[in-house]
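Excluded from the complex is one protein chain; the other protein chains are retained at their positions.
By written order: A, B and C. Residues from 1 in each chain.
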Amino acid sequence: MPVAETGREPQGLEPGQDPQQQRPERPAEHGARRVLREILSGSALLSVLAVVVSLVIGAILIAVTNPAVIQASGYFFARPGDTVSAVLNAVGGAYGSLFRGGLIDFSAVGFWAGIQPLLRSLGFATPLIAAGLGIAIGFRAGLFNIGGQGQILIGGAVAGWIGFSLPLPGPLHLIAALVGGLLGGALWAAIPGVLKARTGAHEVIVTIMLNYIAFYLLDYFLNTPVLQAPGSNTPVSAPTAPDAVLPQLFGSPVNLGFPLVVLLVLAAAYLLDRSSLGFKLRAVGENASAARTAGIDVKRMTIAAMVISGVFVGFAGAYQVLGQTTSGFSTAFDAGIGFNAITVALLGRSKPWGVFWAGLLFGVFQNGGYTMQAANAVDLNVVSVVQSLIVLFIAAPPLVRAIFRLPAPKGARA
Amino acid sequence: GTAPSATSSSGAASSGAAASSSYLPCIVSDQGGFDDRSFNQLGLEGVKAAASDLGSQFKSVQSATANDYASNIDNLVAQKCNIVVASGFLLVNAVKASAQKSTSTDFAMIDDNSIDLPNVKNVVFNTNEAAFLGGYAAAAYSKTGTVATWGGIAIPPVTIYMDGVAKGVAYYNKQKGKNVKLLGWNADSQKGTFVGNFNDQNKAKTFTTNFLNQGADVIIPVAGSLYQGAGAAIKSSGKTAVLEGVDADVYNTDTSGAKDLILVSILKNISTAAKDVVEQSAKEKTFDNKQYVGDLKNGGVGLSSFHDYESKLPSGLSADLDTIKAGIIDGSIDVSSKAAFTN
Amino acid sequence: MTTLETSTTGAVVGAAGPRRSWRVVWIYGVLTAIALVVLVGFARPGVARFGLATGSDFVQLPEVVLPGLATGIVVALVAIACTVAAVLLRRRDRHQPLWLPVVFAVALVVGLLTWATTGAGQSVPLPGLLGGSLALAVPLIFGALGGVISERVGVVNVAIEGQLLAGAFTGAVVASLTRSLIVGLVAAMVAGMLVSFVLAAFAIKYLVDQVIVGVVLNVLVLGLTNFLYTLVLVPASATLNSPPQFSPIAIPVLSAIPVLGPVLFRQTVIVYLMYLGVVAVTIGLFRTKWGLRLRAVGEHPQAADTVGISVGGTRFWNVSLAGAIAGLGGAYLTLASVPSFTRDVTSGAGFIALAAVIFGQWNPVKATLAALLFGFASNLQNVLGIVGSPVPPDFLLMLPYVVTIFAVAGLVGQVRGPAAAGRPYIKG
């Protein structure tokens, strides 16, 4: 017999067994629960540490530019203690204010007063979450929508125009303005979608260009009676009519926008995880040619993804003029949300609940930043530095592990 | 943890002088920031000057985006500021909202007069009056018979200058029977040249070069620090041309080496106004909401000294300017601008 | 670990390859028809005048005076000829040579300029128009060169804006402190490189999605420079923010060429470096060992790995090089154009450069042309505005952006970037 058995039985795994020991996927798991699980799993520690590293770098910036620290460091070798305490004062004061202004004010009397800062932070988080969801949906469909700024401007302008010019009654006015905002964002996002589907024009270029075009278009209309407040000569629109303003909830600083954006998160989660449309969008995003072969209309999905993305971003625009700057808007009401939303989407890993928490974090930082600036004269740019560092560090767990000399997790790839 | 108390002296990148007054003046910028070499910077200077006169601390916060206005103002109020100076018309809505809530805080609203509240003092400037003089001076100084103005973005605090300049040039032509051309702004159609922002120095330089190529030898950039780009354009063109500054006396504030190009500056004395309002609020504790209008008459706007160019001016220009100034003050010369404040 | 599992900027999904086919021909046709209608049908009476000379020219050329209608007719004829050529080439399945669209575009631009300025009082100084276009394009070109190198080696570079800004800031500060332009220039390159280091380290070592890093770096650099500008530079601008300035150097003979000479050859060292850069990167990419390896790593990292080329190392150093080049673009802003740093002085140039990279199909020469087109459109709107144009300024300001969209949608269409751009390389 020409075949020689070695007689050894292989000791490997059974053929059916997956060697990777991966966590079982539970696609049907509820969004919030999954987020909770993700936080509680090992990566939560790393995320916290990432925030810590970023805050430390921010603290260095604060300390080295603080006048008291600079003064004390002038005689560092005589009295090093002064420098140390000046640093602690500067950093502690700044971050104390950040916390007090963004999250909870323990010095305030009573629970309700204490959480006012957090509630205000929700207001800043709301548009970030909405726009972040829009960008994330684009990402999931393989599209990089840098056009948030333009979509916010157009969506907000439409919402604002409806909000101050149409004589609609009561809640209908708010609804119409909101819907107008969503449509405006969708329309502006549809342009790159259609151009990509029809001509293959790269959405990155087109969305960048459309940001500028939206800005100048808005500027033009703010200088014409279309948007300009009557009797005014400044390029600022008329104030939003009271019944088109998102109502405050229970006398708190939170307005209806926040519950609506939670609904948007649910809608995005449903869209991506549970709906046929979302499935097709994801398929196109992951492998367009396989999607095409499976009968999915890639071009239509490209347009759909951009339109949906624009709807979410448009909500952010509508929120800005119906909830944030309700007394008339200028060309700057996008407030950088279009670009921050990209960061939020990235930090949230393009998952709806991830975007939600990322937006919340950014909202807290933003709101706390104001107090930090007012109370401690710390420049607001520190906040954007810290925010961007957080995204970088969270994206690179090995780096954070290296910084804190944590062991690599078991089963990491060679 | 426990935060330092709100009014602690840790605030303000400030005078450093020991506080002898507990009065706290504060200022919030618009998106230009306090280093805009323009109205934010001037407002801050005014507040600083007032604080040092009063022997008090002060606080200043910058806004980076439109989202920041309301929160910045609210936080200043929370920091127990006695007066909040709001620098720029973009803040008007935030000021209005905050002033309604915080009736015990005084507000100074610069460059807008639409708020009518007891604790808000509007501070506006008839910049067109001074710009008229600037335009006249430019036309008179020009050797080529062409002068130019351009703006950052088309907003009233910018176009009011450009209107004034246009009127001043036209007045010169009428008076002297000349035909000096103004490029970059048409006061009738309200169309002209804008860079599109207040940051892009390279574009400012290029655009100025285009004006120089068209023969302009007096350039009036109305765009904060972008005058630096204009100065660089003149220097690298090798042509003999000059700049007019706006807002501050740029001859004094410039650090970019454009000083020797500054023919004259069209002043908008925001710092004086801000200082006065703060001190009024602080000293007398009797704050009135009567609108402050800075004009040629009260010195709120005006022309700076011609500094190095004093000796190179066409003869009679100084006298002409004085006459015109009187004419504007007594109303016999029309300087109206579509961007001007109406009451 | 990556959020964006899909290829984004770099690798454009192309079910079909370059699908230029008849579309380009159609565009020629449509544009020609428009030219015919506008330039001939709506010809305006009078003449357009173009100045050819700059003040300091050696030979003073006279003004060119073009009659509106006649020029319109000539331009229309040239456009028709180009269209016919395009049709014929397409019929014979021949590649469209680069000169064809260039001739076509030049003709249309001449037509447009003539039409728009016919009857205007002012003459249009051509050298000024072109020189301004170049000045606006320089930072874009540096940024685009950096982008091309980075993406060609397989790392999507969204951080061009940050690299430009870091270069501008550092160049200004270091040159102010040392009073040396060369040191400032080197410092700007180092700063751009540092931004790239972060991009490279996160993208290559930590396998973080390259787009994430790029986007975040832009925010980070903007925040940092704003912060330092306000707190450090402004209070001490005499020592920290008053750099010396590069002065233009006229290249003997070349700068005497009429019209183009002064535009191209009376420039600062940085611009000459840019010319060199475009040539060197082009030759380097396509003719040298460096370029071959670089492109191999960007197209098929595994293949490069299997022949012993270190993928990570190649990416790392070339991304750093890209950052250094972009840093030069930043230095142009603060050491050559206007000698001081102001906040956000790049104001979006990096994003336009990114667009130029894609628009230029990851080719250094084409990306340079794309940047020049953008600079030209920006400057054209200004010149038209000065000469007197009936269009509101806001719409003129939109012009370069609209032109870019039309160009990308109409002429370029689906482009294919380096196959592996955006994808981290994991061995095995």
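Quick note on the criterion: a residue touches a chain if its C-beta (ideal position, glycine included) is under 8 Å from a C-beta of that chain, and two chains touch if they have at least 3 such contacts.
Basically, contacts and distances are computed from a predicted model.
Asker: For the complex's missing chain, which UniProt name, "NADH-quinone oxidoreductase subunit M", "ABC transporter ATP-binding protein", "HypC/HybG/HupF family hydrogenase formation chaperone" or "Phosphoribosylformylglycinamidine synthase subunit PurS"?
Answerer: "ABC transporter ATP-binding protein"
Asker: In the intact complex, which of the depicted chains does the undisplayed chain touch?
Answerer: A, C
Asker: For the chain that's not shown, point to the residue among C:Leu52, C:Val232 or C:Leu292 touching it.
Answerer: The missing chain is touched by C:Leu292.
Asker: Just one of A:Asp82, A:Asp243 or A:Asp297 touches the chain that is missing; which is it?
Answerer: The single option touching the absent chain is A:Asp297.
Asker: I need the residue numbers on chain A that touch the omitted chain, in ascending order.
Answerer: Given the touch definition above, chain A has residues 2-6, 8, 10-13, 15-22, 24-28, 273-277, 279-280, 282-283, 286-287, 289-297, 411, 413-414 touching the missing chain.
Asker: In the full complex, which bits of chain C touch the chain not displayed? Write them out.
Answerer: 5, 16-19, 21, 93, 283, 287-290, 292-293, 295-296, 299-300, 302-310, 419, 427-428
Here is the rule we go by: only the chains that are shown with their structure count from here on.
Asker: Give me the step distance from chain B to chain C, shortest route via touching chains only.
Answerer: Contact-graph shortest path, chain B to chain C, evaluates to 1.
Asker: With contacts counted as defined, which of the two, A-B or A-C, has more C-beta pairs across the interface?
Answerer: A-C
Asker: Where in chain B do residues touch at least two different other chains?
Answerer: 13, 62, 64, 154, 196 - these are the residues of chain B that touch more than one other chain.
Asker: Where in chain C do residues touch two or more other chains at once?
Answerer: 226, 230-231, 392, 394, 397
Asker: Which residues of chain B touch chain A in the complex?
Answerer: By the definition above, chain B touches chain A via 1-4, 6, 8, 10-14, 16, 26, 31, 59-72, 74-76, 78-79, 89-90, 92-93, 96-97, 112, 114, 153-156, 196, 338-340.
Asker: Using the touch rule from the top, collect the residues of chain C that touch chain B in their complex.
Answerer: By the definition above, chain C touches chain B via 51, 54-56, 122, 125, 127-129, 131-132, 135-136, 139, 226, 229-231, 234, 237-238, 241-242, 245, 247-248, 332-333, 337-340, 342-345, 347, 349, 378-379, 382-383, 385-387, 392-394, 397.
Asker: Which of the residues in chain A end up touching chain B in this complex?
Answerer: Touch list, chain A to chain B: 67-68, 89-90, 92-93, 96-97, 99-101, 106-107, 120, 124, 216, 219, 223, 232-236, 239, 320, 324-337, 366-367, 370-371, 373-377, 379-381, 384.
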